[in-house]
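Of the protein chains in this complex, all but one are displayed in their positions.
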Amino acid sequence: MPLAVQFTQVSRTFGEVKAVDQVSIDIAEGEFFSLLGPSGSGKTTCLRLIAGFEQPSSGSIRIHGLEAAGVPPYQRDVNTVFQDYALFPHMNVLDNVAYGLKVKGTPKAERHSRAENALAMVALAGYGARKPAQLSGGQRQRVALARALVNRPRVLLLDEPLGALDLKLREQMQVELKNLQRQLGITFVFVTHDQTEALSMSDRVAVFNRGRIEQVDTPRNLYLNPATPFVASFVGTSNVVRGALAEALSGSPAPFSIRPEHIRLGAAGPDSRHVQVEGLLRDIQYQGSATRFEVQLDSGQLLAVSQANDSWQAMPQAWQPGQRVQAHWPQEAMTQLQDTEAY
Amino acid sequence: MHSDKAPWGLRLAAWGGLLFLHFPILIILLYAFNTEDAAFSFPPRGLTLKWFTVALARPDVLDAISLSLQVACLATLIALVLGTLASAALYRRSFLGKESLSLVLILPIALPGIITGIALLSAFRSLGIEPGVFTIVVGHATFCVVIVYNNVIARLRRTSQSLIEASMDLGADGWQTFRYIILPNLGSALLAGGMLAFALSFDEIIVTTFTAGHERTLPIWLLNQLSRPRDVPVTNVVAMLVMLVTMLPILGAYYLTRGGDAVAGSGK
Partner (left out) sequence: MTPLRTLSNVLYQRPNLYLALLLVTPLGWFGAIYLGSLLNLLWQGFYTFDDFTMAVTPTLTLANFAALFNPSNFDIIVRTVTMAVAVSLASAVLAFPIAYYMARYTRGKTKAFFYIAVMMPMWASYIVKTYAWTLLLAKGGVAQWFTQQLALDGLLQAILGIPGVGGSTLSTSHLGRFLVFVYIWLPFMILPIQAALERLPPSLLQASADLGAKPLQTFMQVTLPLSIPGIAAGSIFTFSLTLGDFIVPQLVGPPGYFIGSMVYAQQGAIGNMPMAAAFTLVPIVLIALYLAVVKRMGAFDAL
């Protein structure tokens, strides 16, 4: 399958700052690909490099096999949904959606009917005559989506498109976006700093940190087999154990990650191959579907433990902060990490 | 605090201050209708419209009006072009000398007009250019540029950069983006800047004194009347007209730029 977008050793520097540092990515045709990372990690710059708003300082970007350097944004077969939507305030919704067709010289009748169709696709049929200022945040978001999709781009770039929406609407739009992508078969490149969003929507996710890519993988692999301490702690929560304690527990000096929900409180069975530790219970937080415990091991290491409240009954054992507890986990739950800095 | 009632002393001072600012203007409006033909006496003995007919039949008045309109239109046109180009160049990218350039644009209204005036005069003399309409327009355009520049750059800064990127992303090249996105967004700022520049040019006297040669713009005509106080009633009528021509654009500009940037260019 041909690659939709291919980055080879791409860097983008602004003065002294390396916004994007030696990044290589292959995004397949029809893939829902997310760029995940904290703000300033280089993910948005990568998106802007694909759109053509920025030019790489070095390296090569190919879009559908064609070298993109020097090609202005208006001659690229990609469209963007902007974080602030960037709807043209002086045009009504229909003209906004039809704009891309207009500047390409599509006849008026055709561009209006295509724009109407695009609006219907995002459930905004009949809103064409309104001005962007008369729409709610969620509606503006859909107009921005329709405005990009009406051009039938081969790659759609989405720059934190759901960031400004409230939680309920965001979850609804996540489902709609994913369905739309499946239905249209377009490559989506989705920028977000929300790891839940990235995990739940994407085929694959690239995790960015300080301009570099830490790991590219499927959501499941990313969570279960994080490659670096950064990925382990940025994607979900994790206990990263290093140094002498790591060697004592896992037999290797490399740091390892253990997820809080994979740890059990109490003593392991006598015949199990579980790792057993002991420490002081510092804190208990009831979080509804789970309860979170904070255990300080004798080495000083803090361990977060999460126990699902999956019984309708009260917690069988009444833990008290300040008491000594034991905890254990299976050998296989530990993931060995590269020895780099954490988040 | 906002909802509190102001102390009466403060209210008196504020409204008194407004009265002080407007009283002389009201006096001009009143005197234009004065029946008497030679006195400054107050209160006027009666009111009449006859001086308007007299004033508008005077060729020297009409010539001055037509010259001032001509100069103001030309200066505004030049200021619109130069001011827009300068703001487009300066609003986003930073480059060597950017700060000095924006300072130079402001200099003609920041320095006393007399300096601009005499500098231009001596330059025209050195180059052997005869003072006339051309030299007046050059002087006016120079200090009007910053008015347009301030209005346009304020609007450009308010226009989200992502609108321009969105346009290019949707397939519009630089020219199409300018025509469909930037220009419609700048429209009212250009109009406001143009109106203010027009008012500023129409009223300007200090620089004009140096660059006009034998030409008489309306303010110069007025000044000449003052140093030779004859036909006071005609002067009063013309004064009122000039007053209105310079005050009305400020209202228009205010409504055009309302909601965001204040009417830029507070400096005359």
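Letters A and B name the chains as they come in the text, with residue numbers starting at 1 for each one.
Keep this in mind: a residue touches a chain if its C-beta (ideal position, glycine included) is under 8 Å from a C-beta of that chain, and two chains touch if they have at least 3 such contacts.
Note that the structure is a prediction, hence the values are computed from the model and not measured.
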Touch with the omitted chain, as defined above, among B:A88, B:V133 or B:L191: B:A88
Candidate in contact with the missing chain, chosen from B:L56, B:C73, B:V133 or B:I206: B:I206
Hidden partner chain, touching residue among B:A6, B:L47, B:L62 or B:L183: B:A6
Chain A residues touching the omitted chain (full complex): 70, 72, 74-75
Chain not shown, touching residues in chain B: 1-2, 4-6, 10-11, 13-14, 17-18, 20-22, 24-25, 27-28, 31, 39-43, 81-83, 85-86, 88-89, 93, 95, 101, 104-105, 107-108, 110-116, 118-123, 125-126, 138, 141-142, 145, 173-176, 196, 199-200, 202-203, 205-206, 209-210, 219, 222-223, 226-227, 235, 239-240, 242-243, 245-247, 249-251, 254, 262-263, 266-268
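Note that in this section only the chains that are shown with their structure count from here on.
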Whole-Å gap between the CA centroids of chain A and chain B: 54
Interfacial residue positions of chain B with respect to chain A in the complex: 160, 162-163, 165-173, 176, 180-181, 184-185
Touch list for chain A against partner chain B, complex: 51-53, 72-75, 78-80, 82-84, 86-90, 99-100, 102-104, 147-148, 151
